[in-house]
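Missing here is one protein chain; the remaining ones are kept as they sit in the complex.
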Amino acid sequence: MAASALPGVESVLAAALCEDLGRGDVTTRLTVPDGRMGEAFLTAKQHAVIAGLDLVTPVFELAGGGVILRLEAADGDQVVPGRILARMKGPARVLLMGERVALNFLQQLSGVATHTRSFVDAVAGTTARITDTRKTVPGLRVLQKYAVRVGGGSNHRSGLDDGILIKDNHIAAAGGLGAAVGLAKSGAPHGLKVEVECETLAQVGEALTAGADIILLDNMSVDDMRQAVKQVGGRALVEASGGIVLANVRAVAETGVDLISVGALTHSAPAVDISMGWQS
Amino acid sequence: MAASALPGVESVLAAALCEDLGRGDVTTRLTVPDGRMGEAFLTAKQHAVIAGLDLVTPVFELAGGGVILRLEAADGDQVVPGRILARMKGPARVLLMGERVALNFLQQLSGVATHTRSFVDAVAGTTARITDTRKTVPGLRVLQKYAVRVGGGSNHRSGLDDGILIKDNHIAAAGGLGAAVGLAKSGAPHGLKVEVECETLAQVGEALTAGADIILLDNMSVDDMRQAVKQVGGRALVEASGGIVLANVRAVAETGVDLISVGALTHSAPAVDISMGWQS
Amino acid sequence: MAASALPGVESVLAAALCEDLGRGDVTTRLTVPDGRMGEAFLTAKQHAVIAGLDLVTPVFELAGGGVILRLEAADGDQVVPGRILARMKGPARVLLMGERVALNFLQQLSGVATHTRSFVDAVAGTTARITDTRKTVPGLRVLQKYAVRVGGGSNHRSGLDDGILIKDNHIAAAGGLGAAVGLAKSGAPHGLKVEVECETLAQVGEALTAGADIILLDNMSVDDMRQAVKQVGGRALVEASGGIVLANVRAVAETGVDLISVGALTHSAPAVDISMGWQS
Amino acid sequence: MAASALPGVESVLAAALCEDLGRGDVTTRLTVPDGRMGEAFLTAKQHAVIAGLDLVTPVFELAGGGVILRLEAADGDQVVPGRILARMKGPARVLLMGERVALNFLQQLSGVATHTRSFVDAVAGTTARITDTRKTVPGLRVLQKYAVRVGGGSNHRSGLDDGILIKDNHIAAAGGLGAAVGLAKSGAPHGLKVEVECETLAQVGEALTAGADIILLDNMSVDDMRQAVKQVGGRALVEASGGIVLANVRAVAETGVDLISVGALTHSAPAVDISMGWQS
Amino acid sequence: MAASALPGVESVLAAALCEDLGRGDVTTRLTVPDGRMGEAFLTAKQHAVIAGLDLVTPVFELAGGGVILRLEAADGDQVVPGRILARMKGPARVLLMGERVALNFLQQLSGVATHTRSFVDAVAGTTARITDTRKTVPGLRVLQKYAVRVGGGSNHRSGLDDGILIKDNHIAAAGGLGAAVGLAKSGAPHGLKVEVECETLAQVGEALTAGADIILLDNMSVDDMRQAVKQVGGRALVEASGGIVLANVRAVAETGVDLISVGALTHSAPAVDISMGWQS
Partner (left out) sequence: MAASALPGVESVLAAALCEDLGRGDVTTRLTVPDGRMGEAFLTAKQHAVIAGLDLVTPVFELAGGGVILRLEAADGDQVVPGRILARMKGPARVLLMGERVALNFLQQLSGVATHTRSFVDAVAGTTARITDTRKTVPGLRVLQKYAVRVGGGSNHRSGLDDGILIKDNHIAAAGGLGAAVGLAKSGAPHGLKVEVECETLAQVGEALTAGADIILLDNMSVDDMRQAVKQVGGRALVEASGGIVLANVRAVAETGVDLISVGALTHSAPAVDISMGWQS
């Protein structure tokens, strides 16, 4: 499913354009005649995994329309510096008014896909999947989670409503880990698994007894993770979380965990340098 | 002016909360009783400049309210790891439902302020000001520009409507740099200065002749910048732009330019690690 | 969690009030002086399970405010005709402007809770849970699913994003039941179970082999359901669906299925008769 | 005027789709390839009056578009079980994502039209018109009132602003029935008639004296209604209201009243069973 | 009912503030310290009827809040130049940010009330009422119609849905005046009167025969109006419309028409000069 077809994306694009245009592009209104046409192209300036290319079309549509775009790359492509991503023809005013917003989305999402891909590559050959978290940039979650998939990662829950994750405060409030898991299993919509955060191997045992479907190992040492995986023995999925960076992700993956969640995929991915050039 | 008082911020917060809550927090509904109270605190986990602290209150208000917050730091503070930023008391459900969204804003904005501060410190003692660009994260521009100010930077225009910046395509469309500047000067609201992007020293001369108020030196070498500053001789403001990173920003500043614009302040600032702990 | 605290409910209430008020209550403006106060009370006119009582307060708040409300019943209460549910005091204009909207919500939601309760009571003593479906009244899903819980039912997924349910068309498109289940298991967020709709006992076998977490028996005879439950033997949850009414629900429950989904809970629950009387 | 052309309907459809899709259809994304096409048809499963058929097109448009629809019935048609209502061809993903929402609207509105038609048929040959009330499902008033018209009923006011209806509390506040009618007649926009609710024959007399245009007989016995009609003698329209069901509506109509308002048309109409089948 | 209590007004105020603030008040942010308080007062600079005074409070609330306002006049007051209308104390930033928007509403609405009052005074002693039209300033209809009432005028329909007015094109489409009136009388919600526009005395006759409730005399001469009033003889309300200005309104009123509608009340009322002064 293309980025532009995700629910709510059109209004995210419209809000971003509105944020940039304000009451209108003064410079362009004053210097560029109304009927003038232009041609431009998008170029990657660095190695990257591209994500969000199909958003360019609706951005120009919202900026006034009339732009014809020919994609020369697709989301998921790993590109080298200088690679042309798309060519556009249309009213010069529209191209100028939509340029920055289109690039801002493309640069942010390609940043996430590129960052994700580096983690995915680092664990290649193990059975671990790299997943995202809820540590996303406010307002861009659906798009960032799309970019994670483009980069080869998989998605954790999208929000507080489409997944159950019991943390220490839920445990304290429910009167114990077993009680919390029990409440969740009996009360939740039956399509949701119950995941519980464990800080010790003892808690992992409790979680198994209570019938948890997924066990999150919170900030455990690599040795403890290896131990936990053994202890679980396939009776639940095991997710590693906390303090995982490129330098240690392979070691974590080799413990045998099923999932490794990494906040930095979405909260700290540097933007990819992509520019819009003009055909002279 | 506090971040929460900026126009449009309340709806940005509400959208972010809505994005995270979806149809509601299943885990919390099932495991945490309705009347239960909790206490929590926010802690910085790394060296950082804090920005966005006052957003925490409206986030918890939108998440259900009833939270009492005591700030122990203020926006602009340079903090060390372990520094407590705020203490909160309130309904446990509300604290749990607002936690991630509050942290996401705080981490992103503190990231921008911290990144900005490093550039500002690098040019200390010169006359150059560090400014942001329109390369912002979609939907967060007003907040990111606030964080730039908190980090000691200054703001470029907020969008296409509150500043005039003539680029090569405007010049081409208008039939020359002088013509473009002329159109802008005669047609623009009289409160806006006219800025023009120059790629060569020859263009700098043209811009001065045409009466440009600000000259942007686009991707020039440090030597050319120094030359351009001399050429301008105070008749216009001079802004350096393009390819400026921490490693070269001081050299750029020492050319005598008035302004240095850096896209990375807002498009690639890594999030600051801030966490919410619970009083046991 | 109270109905009024569910995400998005306040805007649903505001839209309903706006729908009723239009440009304002002409009759009340012309005949009721601005400062006049009034007292009123809500009464059930039939046997019912009440749901949505706490919505009355925000409706009057949106209608102008100043109303003090004393609840004399709570959501989930099974009431008899004549039972007073709440007493209100406040500006007569506000009471008149909010009356119909408050009642419309209360009558609809109590209808759902009452209808649900009759199904839940009918299967008392079996291990089957009554669940809702996505056959809800457009715009009221979150509230109707709340009312189902109030009536003792449990919730199926809230939408297409927080649960996986593979139907015949997905199976055809994926190239077979096993293939479809496999795609879902490997690609879905790891917190979601995989449910698959089966029309025959042979398909039930395929679903088990493929590792489905939940098996939906679509319009099967009671005998086939009993057979299917045996065949599954606890390796997956079993949900009965299709053509289930009060007259046959107990027979279905006694087959041993875990879940019985009933569209009529939300698409055809008659409104409960509740009226607002005035203290003279 | 088609249902889809009514003011505000497009946003009601969009909200319903958003409610169902949430962050997107996981099952379909994972199991149905992007380019796959499908064919489907809508079938009535029971005797019904159809309403809302033209909403199907904009629902699929909002769900992604590309669906070609051929209507084989029209709003107002009285159909028998098995009757095909429409045939559709288009992207399988779009058909799957829009299916439930399209059906939910069609089932609810056909329910209202069908229920209305049964009341209208019951009074055939008398001079009474069946009208709706403001007891509608929140958010669906414009559509439900459309369905009432499709079922042969007529509409009462749409809200508090496009009709005047003086009830007992208005009377009390104004200091008497005559005073209330007087205030309404002198202050209201001149295009609105003045209707007043009467509980006794004495009040009917007062209302006539005061010049009321319409008299609502509130919960009167059939005998009193007959008496009231005689008393009014054509000087005002007479509306019967309160406790009217299919079993007694003809008797009420035969008293000679002009209008009979029935809340159940909109608050308790059971959904019509309509399903979407797939061409194999 | 106060202006600020009219449906939809709060969002009209918020939109106006947003329109003026954009991304925020730069001047005030830079020159006025955050905690500084101020005192100000509103003064009429000309003879006027005041309308919209109670909007000042919500405007300052939306601009940041904390302002205490003491009204020294009320809507409907006829004031002389120099009259103080209200005194305010609060944060200087909030007063500065809300000032212009508050004044813009107050000046526009007082303009409408003042203009209306001049027409109402001109027909004093006759039986004619001055009414507004749908020729209102886009977005301000509810407020302008309120101001008309404040100025002593009465309201025509608010829009196309709360009144029936048959014009020449409706007549042509329906196949004659009588046919059009008949369709409207049988199909309309029973609380709406049927008004029909007549250009000749012959049409007035047709309208009476068809049972029209209100007859609009479109651009007739004063003599024809007098004739029409006689012809109608109280069997319908008579409204004069078209080309009516202060200079001829009394002559029109003296023909005995019941209503005189004047577009200029709302489309061309000059703003009243009201200013905000600061306590030094």
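For clarity, chains are labelled A, B, C, D and E in written order, and residue numbers in each chain start from 1.
Convention: a residue touches a chain if its C-beta (ideal position, glycine included) is under 8 Å from a C-beta of that chain, and two chains touch if they have at least 3 such contacts.
Computed from a prediction, not measured in an experiment: that's the story for all the values here.
> Please work out which displayed chains the absent chain touches and list them by label.
A, B, C, D, E
> In the full complex, which of E:T43, E:Q78 or E:N104 touches the chain missing from this view?
Hidden-chain contact among the options goes to E:N104.
> Out of E:D54, E:E72, E:D121 or E:D168, point to the residue that touches the absent chain in the complete complex.
Checking the options E:D54, E:E72, E:D121 or E:D168, the one contacting the hidden chain is E:D168.
> Of the listed residues E:A15, E:A74 or E:L246, which contacts the missing chain in the full complex?
E:A15
> If I consider the whole complex, including the chain that's not displayed, which of B:S4, B:T27, B:T57 or B:T131 touches that chain?
Considering the complete complex, B:T131 is the one touching the chain left out.
> Residues of subunit A in contact with the chain that isn't shown?
Residues 18, 21-24, 29, 34, 64, 93 of subunit A touch the chain that is not shown.
> Which residues does subunit E use to touch the chain missing from this display?
Touch with the absent chain occurs at residues 12-13, 15-16, 19-33, 36, 38, 92, 96-97, 100-101, 103-105, 107-108, 111, 134-142, 158-174, 180, 183-184, 187-189, 192, 264, 267-268, 270-271, 278, 280.
> Spell out, residue by residue, where the missing chain touches subunit B.
Residues 129, 131, 154-158, 161-165, 187, 189-193, 195, 214, 237, 239, 258-259 of subunit B touch the chain absent from view.
One rule holds in what follows: only the chains that are shown with their structure count from here on.
> Which one of C-E, B-D or D-E makes the same contacts as A-C, at least in over half of the residue pairs?
Of the listed options, the interface copy of A-C is D-E.
> Report the inter-chain centroid distance for subunit A and subunit B in whole angstrom, where each centroid is the mean of the CA atoms.
22
> Quick one: which residues in subunit A touch 2 or more of the other chains?
Residue numbers touching two or more other chains: 22-23, 142, 158-159, 161-165, 187, 189, 192.
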